[in-house]
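Take a look at the following structure, please.
Here the complex is missing a single protein chain, while all its other protein chains stay put.
Which chain is which? They are A and B, in the order written, and residues in each are numbered from 1.
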Amino acid sequence: MPSIASSLLSESTAEALLPSAFRVISRHSETPDTVTLGLESEDGKEVPFAPGQFMMFYVFGIGEVPISISSDPQSTGTLLHTVRSVGAVTKAVVDLQIGDRVGLRGPYGVGWPVAAAEGNDLLVAAGGIGLAPLRPVVFDVLARRDRFGAVSVIYGARSPADLLFVEELHTWRSRFDMEFEVTVDRSDETWHGDVGVVTGLLPRVSFDPTRTVAMLCGPEIMMKVVANEVTKRGVAPENIYVSVERNMKCAIGFCGHCQFGADFMCRNGPVLPYSRLGDRLRVPEL
Amino acid sequence: MSQVVVDRSDIGVLFDVLVSDGYTIVGPTVQDRAIVYDALDGVDDLPIGWTDEQDGGKYRLLPREDEALFGYAVGQHSWKKLLFPPRVTLLEVKRTNGSLEFVQSEVPEVRYAFLGVRACELAAIAIQDRVFLGSGPVDRTYQTARRDVFTIALNCMVAGGTCFCVSMETGPRCTSGYDLVLTEIIDSDRHEFVFEAGTEAGEIVLSRLQGRAASGSDLARVDQIVEETASNMGRSMETAGIKELLLANLEHPRWDEVAERCLACTNCTLVCPTCFCSTTEDTVTLDGNLATRSRRWDSCFTMDFSSLHGVPVRSSTRSRYRQWMTHKLATWFDQFGSSGCVGCGRCITWCPVGIDITAEVAAIRASEGVVL
Partner (left out) sequence: MNLQSMRESSELLTRLSNTELEFFESVSRETHLANGQILFEEGGPADSFFIVSKGKIGLEMTSPGMAAMVIQTLGPGDLVGVSCFFPPHRWNWRARAMEDTDLIVFDAVEVRRMCDVNRDLALEVLGVVAEEVVRRLHGTRIQLLDLYRST
């Protein structure tokens, strides 16, 4: 079982910066601008990872971009990456077809403290594409369900058309050993679910704040708002974890791009306890 | 460790010994009206008889009244250009029928002798050692150059107009991290160099130079020179509690004030001997079958540096200046256990508008806790 510490496969930066060849073996359009790609190593190697870790994803001649792993940690042969087209590299990634070759290196980063959450209630709160790095947590937890207390997942999306992992959501919704609630910011004619901000789902799920570990991922404002609400309900800031995104070039703590205060998001993050960064999130442009 | 005095007329032997040992000697030389670091062929390549005048946004070479070899302060280059080169090829990607092959690039074997490394520069190299050779993967380019370098340190006889090594406790005396250290003594009746070995390798080179054992008065003269340099610092910075001071004042109005002057030109990060930020660049050949990835120097002052999904996190010049200064003087402690600043003054000299990091700290200290 991989530890949550950064998994550095080599001694030198030159080796650490060298991607391995991977092939796209599956492609699923989640929404008009987001796809989930399945990738396998050309050398047949397995890539163990911890939920919340990311790979540096290289598209030939265009560049590299950090992308969270969104697959089940138990299946290390195929890696799933859920990618939204927001720039030159991610657009190229979203356009990839089955059979295309890419370069991957990693996994990097400190992931979600799933093992540390054992014996507690778990609250997972996702906003938009933030569900992608949290999905491995849900897989992980359900694989050893008896080790956790109440498990609740709340998910806010822009609209019904922007929901990710629709099949998965149906499965989660129908399980009796977890609570799953979803809401959208704006509705359409097909939607009979909740409409409103994701914090509105908190009263719908049950967790004991005195023994809850909360894992939040989504736009920074969303994470702040949910963290505040969850703190008001009595969850201690050191038990609230957020995933902070920053520009990354090397992913191994050298290039300096991902710094957020004293922390390098690629090495000390991207998952950080809220108690450690509360103040930093309030300073604009830090 | 041996202490040997070498006469000016015999200093060329140092060059001969190093060249015969296979070193490329890199040291100060005049180029484009500044004193830079470049490969030296011989003693005559040194800035003989030159000194510099430095202040905020100002650098001038001026002739000295004597023929000192090392009578000036630092220029815009630092030793990082050799240990952490501005551009390095990292890897190549060959594409054949869609398949990708990733090939690591060779690290060039180099054998440098650094001549004239000041105390502040020794401190800067030690800081970059922690960055590139500390925890995590090791930078092979840095490691290769660093492993074989022969360091000849220099006790400064001139304090620069923007120097503040005394405040940063990094100089002007060289205390460790060198194979040899030299101090130039130039009076009306003598022109000599007092050498002291710092390592076994230094001892061996020293034994091949022509000189005499240093006397008590030679060493006293060295002390005197160092003390004089220490008392002539161009700047000073109060460093007590500086990390807490800056991190408690992230919204201080002074940041707005300096942002009005700062051009975000990145000069300070280019000349700073400890700045280490880099970026990666990918290029492809015209036939589309070979891609190359290189690493090149980058700066937190660029608009692009903190770009997230196309929008910079640090959009304003204010936030970027704050990032640079708080990283250099505050969060560097959390990351590497020391300040990132060695007091060399380059950022002050080479800032086109003369922004002075020591004045910025003093301004915040004078009015800390000010809230608009």
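Here, a residue touches a chain if its C-beta (ideal position, glycine included) is under 8 Å from a C-beta of that chain, and two chains touch if they have at least 3 such contacts.
Quick caveat, the model's predicted, so the values are computed rather than measured.
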Hidden partner chain, touching residue among A:T199, A:T212 or A:Q259: A:T199
Touching residue (missing chain; options A:V86, A:L169 or A:A262): A:V86
Which of A:V93, A:A157 or A:M178 contacts the chain that the document leaves out: A:A157
Hidden partner interface residues of chain A, rising order: 33, 84-86, 127-129, 156-158, 162, 183, 185-189, 191-197, 199-200, 203-204, 218-219, 221-222, 225
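Definition applied: only the chains that are shown with their structure count from here on.
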Residue ranges of chain B in contact with chain A within the complex: 90-91, 93, 95, 98-102, 104-105, 107, 131-132, 136-141, 143, 250-251, 276-280, 282-284, 288, 291, 293, 295, 298, 300, 305-310, 313-316, 318-319, 323, 327, 330-331, 334-335
Residues of chain A defined as touching chain B within the complex: 8, 10-21, 42, 58, 60-64, 86-87, 99-103, 245-247, 249-250, 252-257, 259, 261-262, 264, 267, 283-286
